[in-house]
Structures are given as structure tokens and as C-alpha cells.
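The structure under discussion is supplied below as C-alpha cells; questions concerning it will follow.
Just one protein chain is left out here, and the rest sit where they should.
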């Protein structure tokens, strides 16, 4: 396995954390992982994304030009990365904010009502967790849901630890929202 | 002709000017000339010297490691350059300040009472001119006494032009103080 | 008292709420909806109570607000 | 009035004349001779009029001056 | 095996420095290395160290000068424009033979450029961006693990040779997180009592300086001494990695993050049956000229890949001295060479 | 022939700049170039120009940035440590494509070093002391006359290519006086109205900057443009001198003041019947690689002589690419290679 | 004037975007004070009708794109060097209006030498100084103006006087110099202060137009992102924390 994943969304949607969380979970399960945030151009606001590689062998290049998986939490992100996704790739997108899904037919598009499910879990801020949940179901090789839940305490800063119950709920809701696992 | 001349003395004895004056005179007579001051080591006080080359052909190197002529206006200068003088070279030294002349036998040593003759010309400051005068007599190829006198107005800064009569007198006194021309 | 209305360009609004807080007439509020950037934008409540003081426009860092004032003009008709 | 004498190290003297000018007793002067550096150096006139005020030493930038003061000591003999 | 933690390059660099005994950090914010000072600001007070945000890069490098002269392990960190500002200070450190570690987490230039990772400062680091004849040791890590490991090494090298040792990374490496086994401190002890400043108690005064006025050749003497030292470093401290070079017909050369792209390309090429290998200098100065020459003995062609307009390629040419043709791929302004482009270029040689 | 005057290098530099139309000078004192600002301070007010002593080299180079952005002919001058401080600014000038002339009257380094002439900043000048991939044109005069002539040329080159052009001299050259025929101004006219700043009157605003954020490859585009420009310069602006190379068996290579020592040595060698010649690059960047290669075709050995630890010798090696053996003599710290040492070395080859 | 029943009401646009502002959204965070100051400056450029005479020198900091938003000739300066670049520009074009725009890291940390010397020379330029008590662009590090106890990325335990000294007061520092003709500190956290800010910048520009010399306007400005606050909280933080330390008002007006 060598999954190249892009997480993308607004700054503030917890994109970087999402990537980090998945990495730690996979690392704890013995996989090779890497994570590079796109750290903006000394610019404030705008979109954020990070490139994550999860692999069973050493990772030569941590860069992700053509992701195999993309998690898009808002429309600009979807627009930016849809074309870059490799054929057969998986696109998980936040259908709470994105009305029209991707145009391409050679990819697997999975809409997730991330905002709604996050609210349901207890906070609209947990949309990133919902998306991760969906990702874990869509591709079961990346990491187990339990591993991700366990990794929360490592990934989240101390002052946000109190949100972890909500986060776990959101992860589960996202996981369950996807009907069939692809891998 | 390719004379490599070192002028040396205390800062304040007009060493740099002496070299410049000889250069301008020789230049005006159609010779090739170059002049490099030793510009101290971001240090105040101490000794000063400059390296002058006067030649009838283009000057490849303006540096003077082993001078053919040295004009030493004080003792430290004599000590410093005596050993460097090339064999057969000419050493003109200020016997007003230097009691014991050079040790070497393979050079031509010419003592000049530069301070006394300068006072005689009108100012102790003209010791450099006395030395030049002596130099011009010792080596008649460098430049003519007249050319040097003519060059004074080019070499000396405006506010010092009024000293030129004294300077000319000092040049003459120096010139006359040397009995026989060597070249 | 003067009257008028603010015109808010919701595309430019970044949802800072400064206009809402500065409005002396309390006629501005944040929309429930979000704009393209994903943020809730400021709305005029259309109450007619705007006094055209321009405070909202003056403090808006996004130049998202224009203000109209109802002014009397000589009826030359 | 106190008395004493300055001791000038002529090798260190750079001939600035500051000591000469500062001496309240006017007992310092520049020598006609020059030292190794070629400058005339300061000299005490040996008049015995030095009051050991140390001004000359205080202003000398070359640390060229030491000052002795004649002080009474109990004659224990 | 020690426990792996997941850490960002910049933070791994800072933590490794603390492990190495660095207790003084002077720096000035600049993207993409801001996590370095932030981490030190948080951690140094916990270990009784001093973090000081300087008023500028100039002040920072000169505070480093002072702390190093005082005998401390000290470092600073910056990114391209900030490193340019430190050049005078680096030359002074070199002239005064003071040990110090400097990290340059490079970004796109010239000028303000952008903040993406880049490798445009290779020349500046290896040939001397400051004035005069001096050298600094330059280490080019290519993973978070190596970044941490080389940081510990950097302090030892700096102290061993009383030299500046630079960690030359780039924005991608600094921002990247990877699993990391924290490095162990070296057991080496460095006695600085022979030269460091702490008040001339019961000994002759120590003077730290690069000024050399008298006699005439004092400065040349210093330079001769420095050059001898540099030769020793060049003999002892060369480091590099070879990857699948044994049977390679095409040798790729790259450093830092860029060599990971190259590895991916080599894997791709090998899959296609093309025998390609990687030579990766870890020390950019001293440069592994001899090792590279040996490694390239049997190859048909060398391809250098850099994230710049072609800088290390000059050292590759110097190493090979005309023996093997050298080609170059470079991307600039924070762009990253693409695996496919590398593969294509190598394939074009066979065609 | 025009009248010869006797002038010091530093002053000839300043007067030539004024002849070239330079009316703005921003600088900071440093030996051995102090006569440059002093001369400008005296002369510029006479020609309605502006001399401003900046508070530092940093301020000076950034004032140059401003004046150049305003469309003026402007220069600054300094010596080694001061030039190190200007590296960030030079990179910014390069990134913003602003023309400017910078003189580096080199002294002995590293660090404070001393104030004697030296050539230790060759790498800094030619490979880029600042960050990022950029180039500056580097001219290396070897006499007062050439210093003046190249200064006039420098302004034209800077304006032609919107680049920094550096005059790389050394303390000896700056301090040396020689007969000089004042150069003539060039008749070239440069229209800067397409980019210079003077208020967007009746036109779109001009922006002078090196920041490139969007789109992703904007900075790469800038760099590609810069690299193309540099190639053009390399094609058009190579300058060098050959001296007695026609039949030379031994080729000496040197630049600046050092090549005069070499000439003296060659004369000495020729007197002894040894066929030696000099190749003297006048442009250090672009470097005359091809010309040197051609020139060295039939020689037995190349000897590079520099007043540093061996910097240009790398470019010589790159030029010859292994075709001819290359030897090196260097003196450092303000010392000057001696004619006898050069002669001896060449004679040793024959032995 | 008496109300005249014959008159009728008409809607007039009394507040709109200044024409010298480019019609593009800017990159500032929600509630950022930079946006307000940009608008004020653009309004004044319109009012003085000097758009075609301006050269705007932008800093490295969140104001880095000022020339991208305001439709005038623009010049970048390296971090901290705005006053030097402005000096170069102004010396060549004394008739252009040269405006320097700087943040507190830019102006008081790395660039304090250039700031003091340009002010001391009395360069005929106008400097607008955005004091937001930290480095915004690089993600919220301590600035020379960060308040005592203020937590930032590089003062995670709060700015300590022992380690970092007291926050620097730019206006008070410059007021020790003889040359500046105008020095004032305002803010953009309230309507009253926004109006004062505009007036101060106006004075700074008119001074330059008249050739009077160096003008300096310090503006306290919200940085909700750097401060980790909602915009309204940032507004209040200026009132409760910054204003007490950075006294608002004019220090010089010649």
C-alpha cells in the first residue's frame, strides 16, 4: 500500500490536524507515514491543505502531486484537487458545503455531510473528524477506526483534549456514513 | 629604466605626497608611473610608506617588494626597508633623525640632513621635498628637478599651494646636497 | 433623524461582526447562511431604522459595506 | 601646599601637550629634543613647584606620567 | 528500538539541539522555520536555557557570536533572506574560530520570493556567502530523522573543529512531519577552557577576534591555519549515501528533500528495468568529490537534480572532471521536480 | 590623445561614475574604499546629485534599491565586510530586476581581518553571496584606467540587463594612483519609463518587487525569466584579455591586480626563454569558460594565481573540464603573490 | 434650512469604496485592522487627488501587498527597510508623494535603525505604522510592541520584562528627535479613533505635499488571528490593554 492523500479545506477547518491524526494512527500500527502541510504563502486566510503518505514500505517521496485519495472540505479545495487526483482515486467531499460534486467519471466520489454530522456529534468544528471517519471506511488499509481514536490524545493539543469525546463520536458518524468500503 | 622606489617615514612627514609628486613629474615627462600607499592597518599614527614605480615601458606590477631606491625619513623606516633593498640599490636617508646609517655594504647610502635643510628652506615640514631633491640628483633618470617643481601645483592641495616657494627651495637644497649623480 | 440603508456585499464579507457591534441602531446581524468563503455574512435587517451614520462601513475591514442616505432634494418639478 | 614631582616616560610621550596646558603650576614644557617616535616630549622643569595635583597624569592619554607626592611620615626613629 | 514519535522537522531540529546540549538560542522569526524558535521558546526555559528573540538576524548571529565566545553550545536558525543577513556574522565566526550551529530552512528566492521549500542557497552555504576565505561545514538532511540526527552531530562537529556547522534544509523538510526516534546525545566532551571567555581567573586573558594587524602576515598565518583545518575536516568528515548504485548505468545526484523525489524516480526506473542509482551527498561541504568520482566510474551518464537553477551541479562537474557527461534538471521558486520528469529524462538517454 | 591625469583608483572610480551619469550615491565608510564616498561627497553637489552617507551598509543598499526603482543611475561602494551586509539587498535587487552598480574594494578576511587588498570575495561575487538563484555581472579591472573604463561600462550593463553590476577591485587597486585618461560617457540611452516608479501618471501603476505568491509557479516563472536573461548576458558580455598566449606552453590565469604580478612573472619567464602567457578574465561573471578552454588548447599546464585560498581556480577547472592539469598559487590575508614564486613554480613544471 | 414639504427624498450613496482601491478582495484575516487603514489611505489619496503621484512602499509583514490593493505605483522593501527604500525614492523624485507602510516588527525590530535615521534626517516622507503588538504575517511572534505578559508564539509564558524588556513606544522614541514635523498615535478600534486616524494620515500627507518633512502616524490595529481572539474581543483588547500603555494622541504637530 502507498496511499497519497490530500486533505484540503478552509484554514480553521482542522485540515492539518486531520492529516496528522491519520499519520499517528497509521504510524502506531507500524506503517510508514509522512505529512507535509501546504503552509500558505506568508498569506493569511484562504485555503489549507496537507499531503499525507501512508505506506507499508519506506516512503521515498513525501510529496504528493497526484493523490490517490483526496478529502475536500470545501468547494475551492474540490476544484483545486479534482483534476490532480489519479485515475481510480477516491474523492471524499463535504457535501454540507459543496452542492455539486466532482465532474470526473474515472474517480470514486463520496459525499459526506460533514458539517451536519459534526453538529450531530456535538460541534460543527468536528467536520474534519467526520471526514476522517469516512476516509477510514472508504479505505480500510490506511488505519483502523480504533487506532485513530487512540491517536487522538497524541495528536490534539492539551487544551483541546476535552473535545475528544465529540471527536470520537464524529469519527464514528463519518465512518458509518459511508456504506461500502472500497478496499 | 624601471625604478622601484619606496618612500617611508612618520605619518605626517608628507611621504605619500612625495611619491605622488615624483610620479606626476615623471608622468608629465612621458614615463609610466604607479603609486601605492601603504595605507596602514585601520591604525592611527605609526609609520607611512608608499611604493612608486617609474619606468620607460608599461608597468606590469606596481608592487614593490625589493625596491631599487629607498627614501627613508626616519629610523624605523630605514630599519624596515634596508634589508629589502635590492643589491646595488640606493638608500637616501634623513640624517637629521637617523644617527647611524645602514649596515649593508652592497648598497649606495646617501645621508641627507633633510630636517635642517628644510628649516633652511623655510619650514621643517619640507623635509620630504629635500629628500626628493636628493633623489633626483642621485638618479637623474627619474625626473628632472624642473619637472618636479612644475608638478608641485598639480600634486599639492589648494590650501597648501602657498608653501610651494618653500617647497621649491627645499627641492633645490636637497638636489644640491648630493654631490654626484649616480646615473 | 437621518435615515438610509447599508448595502453589504456578501461576497466580500469575512464575517468579523465588527459592523454588527458598532451599529448604534442595532440593525445589522449575522446571517445564518454562509457565503462562498464559508463564513456567515452580515445582513441589514431592513427595518428602516438605519440612520446612515456610516459607522458600519467605516469599521468594515473588507470595504464590504456601502451606505445610502435618504436626502431631500428640491422638487424642481 | 603639597609638593611633589611628575615622572614622565619620554618614550611613551606623543607630544600632545595636554599635560603642559593643564598643569596649574605651569611647571611642564615641551622638550626641544624629540624621542624615538620623532616627537618632542613633555618635561618637568624641576622647579620644585609641582604641587602633586596629578592633573597632568590624569589627562595624559599615554599613561606617560607618574606623580610622586612628598608626604610626611612619622619619624619613628 | 526506541519509541517513535510523530514530529515536524522544525521541531525535531530544536528538540535534537536540546538533546545535544544546546541551551542558548537566538533567532528572529521567518517562515518556513518559525516552529524552531517557537519550540525553543517553549522548551528552553524548562531546561534552564535561554531563548531570546533578537531584534534582527544581525543581532541574532552576533548574540550567537557572544554566547559561543563564552563557551556555550548555541545555535540560531533562519531562512534564506535571514541567512543572507547573517553572512557578515558567519565570516566573523569563521575568522574567530568559534563553534556555532546555524540552520537554514531554505525558501524560494531571490529577494522576498515566496516561502515554499527550495535549494537556492547551496552556493551561499558551500562557497561562502560572506567575505574572505572561509568554510563552514554544511549538512543536508533529507528526512526528519536525519535532520534530528545530523543536528546532534552538527554540535559535535562545530565543537571539534571550532567551526560553524550549518544544517541546510528546506521549507518542505522543516514543515514535514514523520515518525522519529529521538537521537541520543553524543558522549563527547569538549574542553573549551583553553579559549572561551569567562574572566581571566588565574590564567592569561583570552581574546576572541578575527582582526589580525601585526605583523604583516598575521592574517595570512590565520588563513593558513584555517585552510589546514579545513583540509582536516575534508579528510575526516565526508558523509554521503549511495542507493542502488552497485550496478547503476545512470547515476542521479541530489541532496536533501530533492533526493527523495529521486529515489522515487529510481524505483520507477528500476521497475521499468532501467538501472539507475542515487548518490546523495550528506556533507555539502566538505563535498564528497572522491566518493562521487568512484561511484560514477562505471556509469554512462550523471543526472543532477536540484531545486534550483544548477548549483551543486558545479561540484559534481568538479568531481568528475570531464570523465562522465553531466546533465541537470532543476526547478526553481519553491517548485519540486516531478518524478515523471526525472524518469523521462533518464529514459531519453537510452533512446 | 586626451590629457593624462594622475589619479587614485578609488577616485577614478567615483569620477567615472559621475561621467557615466551617476547622480546618486549611498554608502557607508569602510577602508580601503573611503576615497569613493569622500570623492562623491565633494563632487555630487557640484553636479546637482545626491550624496548620502547611510546609517549602515544595509540602509545604503536599500536606498540604492529605492533610487534604482525610481529610475536613477545609482551606485554604492564598500569593502568585504560591508558587502557581506549587502547580500540580502543584492538578492532583492536581482529579484526585482533593478539595475545598480556596486563596487567591492576587497580587503583581507574573514571577519574583521585587515585592510590590505585581497581577492577573497570571488565566490561571494560570482556564485551568489545572497540567497536564491541569481547572478550579478562582475567586472574585475586591473589598472586605474580599466577601473574607470569599466565603471562607465558597468552602468550601461546594469541598465541594459536591469541587473546589478559589481566592480570587484581590491584595496591595492583602490589605493593605487596611475596616469588616467578620463573615460567618455557612452551614448546609449535607456528608457526606463516602462517600469520605473514616479507616480502612475496616465498609465497603469508600476510595481517593483520580488515577492511572487500566486499562482503557484509565479516565482518559478520569474526565475526562468531571470535565467534566460543571464544566458543572454553570458552570450553577449564575456570579456577577457590574453597576453602572450599565442605560443604559450604554460598558461597563467589571474584576475585584477594579481594579473599584473603575473605579467611581471611572464616577462621574467620569457626572458629566460620559457613560453608563458596570461589569460585574464575581465568579466568574472559571466565567466569566459569557452575562451579559456580555447586558449588552453595547446598548453601543457595551467597555473592559477589568486590572492585567496583558491576560488577562481574552480571556474578554471570547470572551463577545462579535465583537459589540462591545473595548478594553483594563492596568498591570503592581504598578501601578494611574489613574482619569483610564480616563476619558480612554472620552471618546476619543465624540470 | 426649514423642511420644505415640496422636497422629496432621494437615496444618495454617501459611503462607497474609494476609487484608488483595487476591486479585489484582500488577504487579511476577518477583523484585521490593516483593511481599515488601507481604506482610509485610499480615501485620502482620492481626496487629495494624488493617486497619480504616489509611490507606496510596502513592508514585509501582513501589509506586504499594499501596492496590490491600492492602485498606485508600488515598491517592495526588504523586511525593515521601508525608510531606506523610501529615502532612495524620494531623493530621486522629490515631487512624488512617498508613503511608507510598516508593521511593528518591521519598523521597531529589524528596521529600527532605518526608522530612526530617516526620521532624524527629516526625510520628506509619510510613515504609517501599524502596531498590532506582534508579528502577524509569520504567525504571531512577540514584537517589540507586545505587551508585558502577552502570550505569543515566542513568548509562550507571556512577555517577561526581565527577558525582553518593556514594549517599545515608537512615537515617544521619535519625539526625542528634532526633525519630525508630525507624530501621532491613533487606533482603528473605534469609530472615533478611525476618524482620528484618517485625520492624522491626512496631516501626514499634506505635510509631505507642502514639503514640510517627516510625518509619522502610529495606528493601534486589531490582529484577531495573532491574538487568538474574535474580532470584537480584539477591539476590546485594544481599549483595555493597548490604549492604557500606548497613549493615544498627538506628540508633535509643527
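Residue numbering begins at 1 within each chain, and the chains themselves are lettered A, B, C, D, E, F and G in the order written.
Note that in this section a contact is a pair of C-beta atoms (placed from the backbone, for glycine too) under 8 Å apart; a residue touches a chain by one contact, two chains touch by 3 or more.
Since we're looking at a predicted model, the values are computed, not measured.
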Options F:11, F:55 or F:237, residue touching the unrepresented chain: F:55
Residue among F:19, F:41 or F:323 touching the omitted chain: F:41
Those residues of subunit F which, in the complete complex, touch the missing chain: 28-31, 34, 37-38, 41-42, 45, 51-53, 55-57, 81, 111-112
Residues in subunit D touching the chain absent from view: 4-5, 11-12, 14-18, 21-22, 39, 52, 54-55, 57-63, 65-75
Contact set of subunit E toward the excluded chain (per top definition): 24, 26, 50, 52, 54-56, 58-60, 62-72, 74, 88-89, 92, 96, 197-202, 205-211
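FYI, only the chains that are shown with their structure count from here on.
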Partner chains that subunit D and subunit G have in common: none
Pieces of the assembly after leaving out subunit B, positions unchanged: A, C, E, F, G | D
Pair exhibiting more inter-chain C-beta contacts, B-F or A-C: B-F
Residues of subunit A engaged with two or more neighbouring chains: 41-43, 45
Residue numbers of subunit G (touch at least two other chains): 28-30, 32, 64, 76, 78, 137-138
